[in-house]
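Okay, here's the structure, questions in a sec.
Then we have chain A:
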Amino acid sequence: MTQHLPAIIIVVPLLSALLVAVFGWIKKTICFVIALPAMGIVFLSSIVLFYKVITENQPIIYFLGGWSPPVGIAYNIDHLSSLVLVLISGVTLAHLIATRQTVIEEFTNKVSAFYTLYILFVTGLMGIVATGDAFNLYVLLEIASITGYAMIGMNSGRAYLACFNYIIIGTIGACLYLLGVGYIYLVTGSLNMLDIASILPGLVDSKVVPAAFIICMVGLMVKMGLFPLHGWLPNAYTYAPSSVSTLMAPLTTKVMIYVMVRVALYVFTPVLSFSVIKPGNGFTWIAVAAIIMGSLMALSQQNIKKMLSYIVIAEVGYMVGGLWLGNRMGITGAILHIVNDAVMTLCIFLAVVSFSSYKKRDKLSDFQGAFKEMPVTAAVFCVAAISIIGVPPTCGFFSKWYLISGGLAAGHYAFVAALLFSSLINMVLFFRIIEIAYFEPFSDHHGKKHHVKIAEASPGLLIPLIIVACMLIILGLYTDELVTHVISHAIPAEIV
Partner candidate 1 sequence: MSVIIIIFLATGLVFFAGGAIGIIRFPDFYSRLHPAGKLDTAGLFMTMIALALYTIYEFNVDNLITALKIILIVVFVFLTSPVATHAIVDAGVRAGLKPWTKEKEKEDNK
Partner candidate 2 sequence: MKKLGLIIVLICGSLMLYGTIDFPDWADPSSPASTHLSPYFIETAMHDTAVPNIVTAVLADYRGYDTMFETTVIFAAGLACFFLLRRFQRRAPDVNLFRHMPTGITLRIKKGGKVPVDSSEFERIDSIWVPYDLIIKTTCRLLIPFILLFALYVIAHGHHSPGGGFQGGVILGAGIILYAISHNLRAAKARIKERFDAYMCSAGVFIYVGTGVLCLLMGANFLDYSALAPLLGTDPIMARSHGILIVEIGVGIAVMAVMICLYYNLSSAGRQDEGL
Partner candidate 3 sequence: MIWQLDIIILSFVVICGIAAITVRDLLGAAILFGAYSFMMCLLWAEMGAVDVAFTEASVGAGVSTVLFVAAVFRTSRRSKD
Partner candidate 4 sequence: MTDLTGDSQKPDDAAYLVDELENTSHKKSISSIIVTFFILMAIWVLLSGKFDTFHITLGIISSAIIAFFFSDLLFRNLILGRLPRVWFRFIVYIPWLIYQIFLANIHVLYLVFHPRMLELIDPKIIEFRSKLKKEMSILTFANSITLTPGTITVSATVLGKFAVHAIDETSGRALPGEMEKRVERIFED
C-alpha cells in the first residue's frame, strides 16, 4: 500500500470531506470526529513519504490514472514537496484540534459545511504541493482559493467586502498563472513540469519564455500578497473568522511561495531563472520594498490581526527576496523560512485566538492584563514573538541567518538592511503588545497585590498551542539536520 501513499494523502481528506458533508447534516459533532482521523492519516502518510524520500534520496513519482508523465498527470514528491507536505498536514492537524471549540462558536449551524470546506482547502493545498503538473496545480489552486473565499466571507461585518476584493484579486492572480502556463504550453507543448524543464532551456532565444515567466510570477505574487499587489491580504485576514485566518495565514502565502520556488527552480530551471531572464535583482528590490512597507504599515495598525497580517506581508518579502538572491544560501533561507514562518504564524495567530477566547480582544488596547489572566498563552505568545523577531534559539533566527548570509553573498546589502530593519520593527511591534499586556491594569503604584483570576483558554486549544511553541524551538535546534538532509537536496546542483 505504501506505493499509493501519494494518492492517499489526497483521497483520504477528499472522502472525509464528502462524509462530513453528508453526515454533518445529521449530527453536528460528528464532523470533527470524521475530520480528525482523516487529518491524522494524512499527517502520518506525509511523514512516511518524507521519510521514504529522505532515506531513498530520490523523488517518488506517482502516475495518476496509470499514465506516465507527459501524457498523464504525475505526482512528483521530492525533498522539497515532502517537507512542505509534512508542514501543511502538521499545521492543519494542530489547527484542527486547537480550533474545535472556536469553530462551533463561530459557525453555529453550518459546522458541517465549514468542515467540508476546511478539509477541501487543505486538500487543495496538499495537491498543489504534491503535483508535478502545471495545469493540475491551477485547478488545485482554485480549490484552495474558492474554499478560502467561502471561509473568509463567513464572518460578519467588513469581511464581505474584504472577501469580495480577495475574490477579484485572487482570480486575477490565478488567471495570470494559468496564462503563464498557457504561454509555456504554447512554446513547449507540454504541461508536465519535468518535461517542460527539459524542453525550456533549448528555447532561450524566444521572447515568449520571459513573457511566460513574468506572467506566472506576477500571478503568484498576487496570490501570495507581495507588496504592491498585497491589497487583499490584510483585510481578508483581519476580518475573517478567527478559526479561518489562523489556518490561512500560515498556509496560503507559504504554499504560494513554495509554488514560486518550484516554478522558478523546477519548471523554468535555474539556468533560465537566474542566468537568462535574470529578474532576480528586480524581484529582490520588490521584496525589499515589501519588507519595509509591510513593517511600516504594521507599525501603524491598532488592530492586532491587521498588524499580524502586515507582518505576514513583510515575511513574504523575506522569502521572495531570499529566493531571487539566486544563491544557495538565499534559497535555503527562503525554503527554511517557509517552514519556520508557517509554524511561527500559526503559533502567533493561535495565541491571539486563545487570548480572545473569553474576552474579545481586537485592538491592541484590549490586551490589558492579558498576561495575568492567561500566563501560558502569554508565554507562548512571547516565544512566537521572539521567533518572529529572530532571536536564537527559536527557528526564526536561523532562517533569517541564511537569508542574511545569502544577501551578503549576493552583495545585496539593501536586502540585508531591510531584513534587519524589519526585525527591529517587529521587536517594537511585539514589545508594544507585550508591554500593554504586561502593564496596563497595574498602572497604580506597586506594592498592592492584585489577585486576577486566571482564565486560560480550554486545554483543547492550549495543548496544541504549547506543542507548536515547542516546535518553534525544536525546529531551531534541528536546523542543521533539516538543511543538510532535506533542503540542500531540494536545491538543484547548479546553484552555488
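Following the convention adopted for this analysis, a residue touches a chain if its C-beta (ideal position, glycine included) is under 8 Å from a C-beta of that chain, and two chains touch if they have at least 3 such contacts; residues count from 1.
Behind the choice of candidates: all candidates are chains of the complex that A comes from, given by their letters.
Worth saying up front: this structure is predicted, and the values here are computed from it rather than measured.
Interface record for this complex: partner of chain A among candidates 1, 2, 3 or 4 is 2, by the touch criterion. Residues 4, 7, 11, 14-15, 18, 21-22, 25, 62-67, 70-73, 109-110, 113-114, 116-117, 120, 123-124, 127, 133, 135-136, 139-140, 142-143, 146-147, 149-150, 153-154, 183, 185-191, 199, 206-208, 211-212, 214-215 of chain A touch candidate 2 in their complex.
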